[in-house]
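After the structure tokens below, expect a handful of questions from me.
One chain of protein is taken out of this complex; the other chains stay put.
Note that the chains take the letters A and B in the order they are written out, and that residue 1 is the start of every chain.
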Amino acid sequence: MTALTVLADDQFGAPTPDELFNLPPIIAGVDWFTKPVLLALLSTILVIGVCWAAFASPKVVPRGVQNVVEYGYMFVRDQVARPFLGKDADRWMGLLVSVFFLVLIWNVMGVIPLAQFPVASHIAFPAVLALSIYALKVYLGVKHQGAGGYFKNMMFPPGLPKPIYLLLAPIEFLSNMIIAPFTHAVRLFANMFAGHMLIAFFSMVGFWFLFEKLTPLGAGVGVVGVIMTIILTGFEMFIQFLQAFLFAMLAAMYIGGSLHPEH
Amino acid sequence: MTTAATLLAAEEGANPLIPHVYELVVGIFAFFAVVLVVGKILVPRIQKTLAERTDAIEGGIKRAEEAQAEAQALQQQYRDQLAEARHEAARLREEAREQAAQIKAELREEAQAEARRLVEAAHAQIEADRQQAFAQLRTEIGRLSTDLASRIVGESLEDEARQRRTVDRFLDELEGSGAQAVR
Partner (left out) sequence: MSEQERRPEDDGQDFANAAWSIPSSLLAGMAIYGGGGWLLDRWLDTSAFFPIGVVLGVVLSVYLVYRKYGR
């Protein structure tokens, strides 16, 4: 961020994370009702509403909205569930489809006009999903491999010389039990956070130099800002989709790893 | 991770890595609402529909295969029938030809027999006519010769025996040459 602030002149202030992400309540006095909360709830309603419209009474020959949502379902099934869960895929499709669609809409809120705030850029939202999946992962692991078996399979992968286990077991434990869920949430959060900052920065450059302080010298900078905003918005849409896919994919990977012990 | 770390360094206000409690609550609510409605109610429905679609497609393929097999069986049947009919026609034609040949042979035989019969009848008639003519001629010649002889000889017919011998010899000669002449 320091590099970005140096670029700006005295009058132009680059947006700070605090300005961008610490938003005031929409209704004064109701502290919890902020823009991210509103968008999170709207996204929930949107996901449920669209899925209801598509799948409430599905037709064998799909039509309209069912076609579109079914495409998303197929994507999750073929790219996320089946590669990692195999024959168990269908049993976990409900959870994976929910995670994928919810995260996708939370992310896409970042480029939707008027909303323009990726819900997942507030760590609480990815953290809730990641923690739920983490709890499920541990529960399934203990259920399918036994409490001892689960931790033994995790910390003592077969085929290594005995003394090495003493050195490697702590790494495996930390990696699987703490770092994995942490990165699961933070990867999504950090991508949305950074993407939103970049778009906000360039759109403010464009707005400032073209509308607030229009000067012959500054106009070029403003045009660059606008162009960059457009390019980054397109790029961001790709990242939003990719991160939703990765989030659901990691969830499938963790579930699959708990159902069947690793080699 | 690095992005988050640098952002943390530039941070002035609230730490973005510390979640707000109310957002956690809203997040849990949102997640469970979606899992409950989409995951527990809607996804099983679409899974059922997709299974039905697979069934329908597989059923359709099976039906098409059945129809094709039926059509092929029908075609085979027609082909068999056609071959049979053709065979039957050939057989009938052959039979007719045989019959015709037989009839022709019979007719020819009959005609030949008739012709033979006619020729034989003609021969018999001719023979009978000849015999008759010969007999008539014989009596006629006898009478004529007697007449002639009585004229020549007159009343000197005492030697009747010689006369008779003379007539008989004359007749024998006449018969020999007459038979040759008739033939």
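Quick note on the criterion: a residue touches a chain if its C-beta (ideal position, glycine included) is under 8 Å from a C-beta of that chain, and two chains touch if they have at least 3 such contacts.
In this text the structure is predicted, and so the values were computed from the model without any measurement.
Visitor: Using the touch definition given at the top, which of the shown chains does the missing chain touch?
Guide: A
Visitor: Sort through A:F21, A:F55, A:F84 or A:F193 and give me the one touching the missing partner chain.
Guide: Result: among the candidates, A:F84 touches the missing chain.
Visitor: Determine which one of A:G29, A:P113 or A:G159 touches the chain that has been left out.
Guide: The single option touching the absent chain is A:G159.
Visitor: Specify the residue from the set A:L42, A:V65 or A:I179 that touches the hidden chain.
Guide: Once the missing chain is taken into account, the touching residue is A:I179.
Visitor: Going by the touch rule given at the top, which residues of subunit A touch the chain that is not shown?
Guide: Touch with the absent chain occurs at residues 82-84, 86-87, 157-160, 164, 167-168, 170-176, 178-180, 183, 249-250, 253, 256-257, 260-263.
Convention: only the chains that are shown with their structure count from here on.
Visitor: Roughly how far is subunit A from subunit B, going centre to centre by Cα mean, in whole Å?
Guide: From the centre of subunit A to the centre of subunit B is 83 Å.
Visitor: Which residues of subunit A touch subunit B in the complex?
Guide: 1-2, 16-18, 21-22, 31-32, 36-37, 40-41, 43-44, 47-48, 51-52, 54-61, 70, 73, 90, 93-95, 97-98, 101-102, 122-125, 127-129, 132, 183, 186, 189-191, 193-194, 197
Visitor: Sort out for me which residues of subunit B touch subunit A in the complex.
Guide: Within the complex, subunit B touches subunit A at residues 1, 3-4, 6-7, 10-14, 16-20, 22-24, 26-31, 33-35, 37-40, 42-49, 52-53, 56.
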